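Subset of chains shown; positions unchanged.
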Amino acid sequence: MSAPTPASPLTHFDAQGQAHMVDVGGKEATHRVARAGGHIRMAPATLALIRDGHAKKGDVLGVARIAAIQAAKRTADLIPLCHPLPITRVAVEFRLDEAASRVECSVQVETLGRTGVEMEALTAVQVGLLTVYDMCKAADRGMVIGEVRVLEKRGGKSGDWTAAG
Amino acid sequence: MSAPTPASPLTHFDAQGQAHMVDVGGKEATHRVARAGGHIRMAPATLALIRDGHAKKGDVLGVARIAAIQAAKRTADLIPLCHPLPITRVAVEFRLDEAASRVECSVQVETLGRTGVEMEALTAVQVGLLTVYDMCKAADRGMVIGEVRVLEKRGGKSGDWTAAG
Amino acid sequence: MSAPTPASPLTHFDAQGQAHMVDVGGKEATHRVARAGGHIRMAPATLALIRDGHAKKGDVLGVARIAAIQAAKRTADLIPLCHPLPITRVAVEFRLDEAASRVECSVQVETLGRTGVEMEALTAVQVGLLTVYDMCKAADRGMVIGEVRVLEKRGGKSGDWTAAG
């Protein structure tokens, strides 16, 4: 699942253990990209409703895509210690995986900013999948959201990073 | 994973397939409860940082709990077709599962309203876990959020419901 | 255009002329409905882009509909003296008027509340039309939003009302 970077402090706390918004004033505003993904598993009949609806009965994924994009912009409002960032791009992709009976979502966010946009990408994925849940819950309450994680990160001093397998 | 309720339409679309916020004006304002859960898997060393920090170096879960409670109140702002609801209670619980190397989160939300609070409970879980990610990401980028789902729902005309397994 | 109700005070100001949020505590929470409408005029080629996109190249009206619904929920945040209201329904309709080369939008909002929902319906129309502008502005900067008004209002002590002509 994860190969942690070598023993690092929890940077969101100061020396006294108090939460703070860390100083990014000394970091350069550079091009940064993050891509996150996740999925929502559901009954095959529910997946069929989404697939068929796309064409005529109601575009679940179209609504979820808008919710995901808007959520990326609300990230600093939702995550207490996140810095506000000037997002320059958000792209959301949904894919139906019939074999696994799930909808997969991946989001790429870009900025010219002083910190990365992993949280923006993750928040967009989460709200996109939550919106799918909301729109299908009358048909299937047992849907499960899973494997939400950062897939890739580029730019910034800590360099590029790609999730293991 | 899920035993869907019998073939139901996607209620968030009208007869023409257009998204709408469904009419709940005819439903009674009754006591409704929803409980949702999920977890975030991480490297054991990261889990140790959270466990130890709780005591002295920084209370990751204390911050995440506040973020989760606030997110429950923002649900109708984030999920396009959700109705605004007068939340009467939010309780957030975190549990460290050392064996599985993960933090588990469960949230119970209550209302005296015209629709259920599943979305509020799910949104709180998601933002709580995202905040854990944010606060530990300097130590471990590979954390994965999973198994986010409704665990239980009580009240309302559709009756009580508990997740299988 | 308008037959004003007989000489009434500006109720949003007190006796000293200071703005306040008027007391609605003495009014009953009843079923109230408001319908508002408006349009956006554009070049015929732009209207064609919207009409064709609906099918395959990009669903402008689907995005605008979501924006309109969400805006209805943000009304009390945007209009300083509006009361927050528990919206129970929002329905948004778009219609292409090829003859007049414009997109018409109408929105119906309902509540079980202590004041009417005209402002919610108007705000939804405005943001729906603004979103159409945003999505088509690369093709046509000269679009004009017009005739935004309340069409109908039902419920509440002041009774029902329908816009003239």
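Going by the order they are written in, the chains are A, B and C; count residues from 1 in each one.
Criterion: a contact is a pair of C-beta atoms (placed from the backbone, for glycine too) under 8 Å apart; a residue touches a chain by one contact, two chains touch by 3 or more.
Because the structure is a prediction, the values reported are computed rather than measured.
The complex is a homo-oligomer: 3 chains are shown here, and the full assembly described by the structure file contains 6 identical copies.
What we mean here is this: only the chains that are shown with their structure count from here on.
Per-chain CA centroids place subunit A at a distance of 16 Å from subunit B.
Note: centroid distance subunit A to subunit C, computed from Cα atoms, is 32 Å. Contacts with at least two other chains are made by residues 62, 66, 70 of subunit C. Only residues 1-5, 7-13, 17-19, 38, 41-43, 45-46, 49, 53, 56-60, 63, 66-67, 70-71, 74, 77-82, 118-119, 122-123, 126-127, 130-131, 133-150, 153, 161, 163-164 of subunit B touch subunit A when the two sit together in their complex. Within the complex formed with subunit A, the residues of subunit C that make contact are 59, 62-63, 66-67, 70. Touching subunit C in their complex are the following residues of subunit B: 14, 18-25, 76-77, 80-81, 83-86, 114.
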